[in-house]
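Yeah, one chain of the complex is gone here, protein chain that is, but the others are all in their spots.
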Amino acid sequence: MAVQSKRRVGILGATGTVGQRLIHMLRNHPYFEVTALAASDRSEGKRFADVCNWKLPVEMPEAVKGIKVFGCKPPLDCDVVISSLPSDIAAEAEAAFAAAGFPVISNSSSYRMPEDVPLVVPEINPDHLDVIPAQKKNRGYDRGYLVTNPNCTTIGLVMALAPLQQAFGLEAVMMTSMQAISGAGYPGVASMDIVDNVMPFIGGEEEKVEVEPQKILGKLTGSKIVSAPFKVSAQCNRVPVQDGHLESVRVKLSKQATVEQVVEALSNFTGLPQELKLPTAPARPVIVRFEKDRPQPRLDRDAENGMATVVGRISKDTIFDFKFTLISHNTIRGAAGAALLNAELLVAKGLL
Amino acid sequence: MAVQSKRRVGILGATGTVGQRLIHMLRNHPYFEVTALAASDRSEGKRFADVCNWKLPVEMPEAVKGIKVFGCKPPLDCDVVISSLPSDIAAEAEAAFAAAGFPVISNSSSYRMPEDVPLVVPEINPDHLDVIPAQKKNRGYDRGYLVTNPNCTTIGLVMALAPLQQAFGLEAVMMTSMQAISGAGYPGVASMDIVDNVMPFIGGEEEKVEVEPQKILGKLTGSKIVSAPFKVSAQCNRVPVQDGHLESVRVKLSKQATVEQVVEALSNFTGLPQELKLPTAPARPVIVRFEKDRPQPRLDRDAENGMATVVGRISKDTIFDFKFTLISHNTIRGAAGAALLNAELLVAKGLL
Amino acid sequence: MAVQSKRRVGILGATGTVGQRLIHMLRNHPYFEVTALAASDRSEGKRFADVCNWKLPVEMPEAVKGIKVFGCKPPLDCDVVISSLPSDIAAEAEAAFAAAGFPVISNSSSYRMPEDVPLVVPEINPDHLDVIPAQKKNRGYDRGYLVTNPNCTTIGLVMALAPLQQAFGLEAVMMTSMQAISGAGYPGVASMDIVDNVMPFIGGEEEKVEVEPQKILGKLTGSKIVSAPFKVSAQCNRVPVQDGHLESVRVKLSKQATVEQVVEALSNFTGLPQELKLPTAPARPVIVRFEKDRPQPRLDRDAENGMATVVGRISKDTIFDFKFTLISHNTIRGAAGAALLNAELLVAKGLL
Partner (left out) sequence: MAVQSKRRVGILGATGTVGQRLIHMLRNHPYFEVTALAASDRSEGKRFADVCNWKLPVEMPEAVKGIKVFGCKPPLDCDVVISSLPSDIAAEAEAAFAAAGFPVISNSSSYRMPEDVPLVVPEINPDHLDVIPAQKKNRGYDRGYLVTNPNCTTIGLVMALAPLQQAFGLEAVMMTSMQAISGAGYPGVASMDIVDNVMPFIGGEEEKVEVEPQKILGKLTGSKIVSAPFKVSAQCNRVPVQDGHLESVRVKLSKQATVEQVVEALSNFTGLPQELKLPTAPARPVIVRFEKDRPQPRLDRDAENGMATVVGRISKDTIFDFKFTLISHNTIRGAAGAALLNAELLVAKGLL
């Protein structure tokens, strides 16, 4: 793809934790260049470098430092908008951009569940993008549309569930999470709540994880997406870890399987992003480890540049069929990288 | 109980994390006084204060500082032995003491599961002590016998399960733990494994938690204890928390129940230690909290001096019947306090 | 002191971290009872239990739960006001209370440095209270007056400096702190800034620590307090510790001394609160430990109920005369306990 054809990206929520990751992942990107940054009103009109409290352990790219920040309303000087806004303002802002003709790739939760909005994980359900024409019709959009990616806790889970569903069918999933603090943004979790402590509550999280996997693993039927019928139970906890959501999972399958078959299904999992060699696609979307004490946040969250889900401790369960532990980097695969991979898929499919 | 009648206690594993808690809890105890301390061979013959790397945030009691440490073999100058030894040496040492005529109250795992050894939580199954005569006969003990308490993760769980079993019957239990580092003793968990990290593996822990609750909630039938038939699935994780095991739990009950009924069953739970007003018994063995973000290790582990189990976030589950979160102090209610409460119960029952 | 004569205390900043500690320390206090609670305007008119995000690992006392919260302006239904307000509002509010006839015992920084306001540590400079008549005259107060206690980092330091100044004279002090997160209140420090991290900056802290010790160790001359002439250099850091400020200190003395003499001066330090047996006074205000790895926050912050300063690692320095490490509980001795001990001293001196 030649330099002149780079798509110009606008980022909604640019100063947030996910916005910062996006900016970092978009530096030197073959398909995209950042041309517009939008954030809350109080940042409007100022240089990005002057309003962003940059919290990544890598330097802010020079190219964005001088960009003038706009408010989160159309128009912006860009071809596509990637959004990571707090849910309370995302609904209105994202609809406004779509209505104004901008493709909106959203990491926010506002439009994940409507049946005419694709909730896409490119390895799993790229075909759900085919709902876009129906969405445009339903919502009266012309060139704009909405594409979403899942919650940061859902995505690691669904990466492990997809190959199991394909191979054995899924009946029920019990997931208990130990989530990183970066998932709450900045300032986010108060340190007094997390040093020498665990917070057994994350607002809205369990509700999201209990419905999103079924939609992602569901089917596009006519002009709407129908969720798969398996059940999910989620208990979500916050632990003193910077990055990486660890999940203890039990699954009940439709067909009998051996541990070896489960390992094989997970290890062999691959999809369209790998086939298309999308720039941000991990070579192996799911990595199985066999050490008794892996995966761990510190050692495994950065596998495949944070885009892989690492699964370990796979064994028979005493109640369901199998239990295992997985890790997924919450701000990379779980947010910025998820949106970016969706954007790359849209380019590859000619939708952008 | 008059001072002259205090039972003389010997502690096996006195220099360990649990041994230190025991020593602290036994200072000024109305029933007991510490007269003998035993530890590994390399400590033998030395003053306790010179060999114990004291790690509690309270001072070592003056009374034990000068006690000469013995090896873990009988005899010791005491009426009863409380043991918290590594499992590899506990089996032989504890049997030797019992055979030598010492009642052995054990926090170790070696004798928890044999059907003639009571695995006792005084609020739940004090009647299991009635297996002692059969045990003496089976094992050829004269005055000695073995009484055990559960694993530190089991005990918090079973405190919440007992009232549910009584009120509604139990079918299945899924438990995912986030356990404190003090549970691994000292030096125990390496700091590189736990700072900014979670360890998804604790050797032998899941296996214990998957069988102990059924025995505790089982029945003494003739001369043996028969485990209850419900199933338990455990996934155990270590988190960067000093004290307090947090557990995410789902339960499937035999009878339908409402959240209010579950709350009521848990809140009203009480037992023999409360009735007998045993010195270490918590006034409320189970405390239900209603804030959306409780229980937390830092705020709730010390409830009732660390002897209560605090339960919160009780709600309907999407797959099983209910889900909730609980915390129990692992070295107090989960170890030293469990053994001590057993000892107090034995005194009250005239067995000591 | 009979129950009927208890002084009625109003707390400004009651919902904050220090306010909560105060409320906890004042439960069952022999001299005082809490009768009024004041906080920010948005809490006004509500029950304390409904507006206070209680963050102590002990329960909120029943007696304060139903108290109606007022704004931070006089009058309040009380005999004395203890204030722990953010500095931006403390100056006006505290002056208003003093002008309205209330003795104000302040933990805030606004009035620590004026020469007619005593900055008191009862063990060190109780005589500085004699400046109060001059203060009243200067400021036109009738029955009201201002008494302050030092910054949480200053107080641990000055407890160790006072005996050294008395015995050997002080020339210069270099202090580097590793401060607990509770010192920043709630929500205070963002968890992303402190998990796996140290923050090398605490706003305004170094400036306070570099001037307060000299005033505390200074002299009341006529109608004003004159700071002692030694110099202090401070570098302040925030570390992932809940409670307890650890300080690495070097001191240059006026007279030569041996390590033994320094240990002796520190160990023997005592003052008026000990003599008067004030309820909150530690039996030993300074405790010297000789283990090579003490003091530590976790093990030593609660010494004497958090009211003692624990000093260790005393040795010759290569540049100054001595170096040592100290710990002081920042929200107890460093804030709530400091104010409370001042209040007790005022009662004992007949000023309250």
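In this document, chain identifiers A, B and C correspond to the written order of the chains, with residue numbering beginning at 1 in each.
Definition applied: contacts are C-beta pairs under 8 Å (C-beta built on N, C-alpha and C of every residue); 3 or more make two chains touch, one makes a residue touch a chain.
What you see is a predicted model; the values in this text were computed from it and never measured.
**Student:** Let's see if you follow the contact definition: name the visible chains touching the chain that is missing.
**Tutor:** Even though it is not drawn, that chain still touches A, B, C.
**Student:** Just one of B:V18, B:V117, B:V173 or B:V189 touches the chain that is missing; which is it?
**Tutor:** Checking each option in B:V18, B:V117, B:V173 or B:V189, the one touching the absent chain turns out to be B:V189.
**Student:** Using the document's definition of touch, tell me which of C:P118, C:G183 or C:P240 contacts the absent chain.
**Tutor:** If we include the chain that is not displayed, C:P240 is the one touching it.
**Student:** With the full complex in mind, choose from C:N138, C:S227 or C:S248 the residue touching the hidden chain.
**Tutor:** In the complete complex, the chain left out is touched by residue C:S248.
**Student:** Which one, C:V198, C:V259 or C:A283, makes contact with the chain that was left out?
**Tutor:** Of all options in C:V198, C:V259 or C:A283, contact with the hidden chain holds for C:V198.
**Student:** Which chain A residues touch the hidden chain?
**Tutor:** Residues 55-58, 195-196, 242, 298-302 of chain A touch the chain that is not shown.
**Student:** With the missing chain put back, which residues of chain B would touch it? List them for me.
**Tutor:** Given the touch definition above, chain B has residues 17, 55, 181-182, 184, 186-196, 240-242 touching the missing chain.
**Student:** Please identify, in ascending order, the residues of chain C that touch the omitted chain?
**Tutor:** Here the touching residues of chain C are 172, 174, 176, 178, 193, 196-201, 210, 231-233, 235, 237, 239-242, 246, 248, 250, 292-299, 312-313, 317-320, 323, 325.
In this text, only the chains that are shown with their structure count from here on.
**Student:** Building nodes from the protein chains and edges from chain pairs that touch, which of line, ring, star, complete or other describes the result?
**Tutor:** Shape = complete; every chain linked to every other.
**Student:** Can you work out the whole-Å distance between the CA centroids of chain A and chain B?
**Tutor:** One centre to the other, that is 42 Å.
**Student:** What is the distance in Å between the mean C-alpha positions of chain A and chain C?
**Tutor:** 48
**Student:** Quick one: which residues in chain B touch 2 or more of the other chains?
**Tutor:** Correct list: 196, 242, 298-299.
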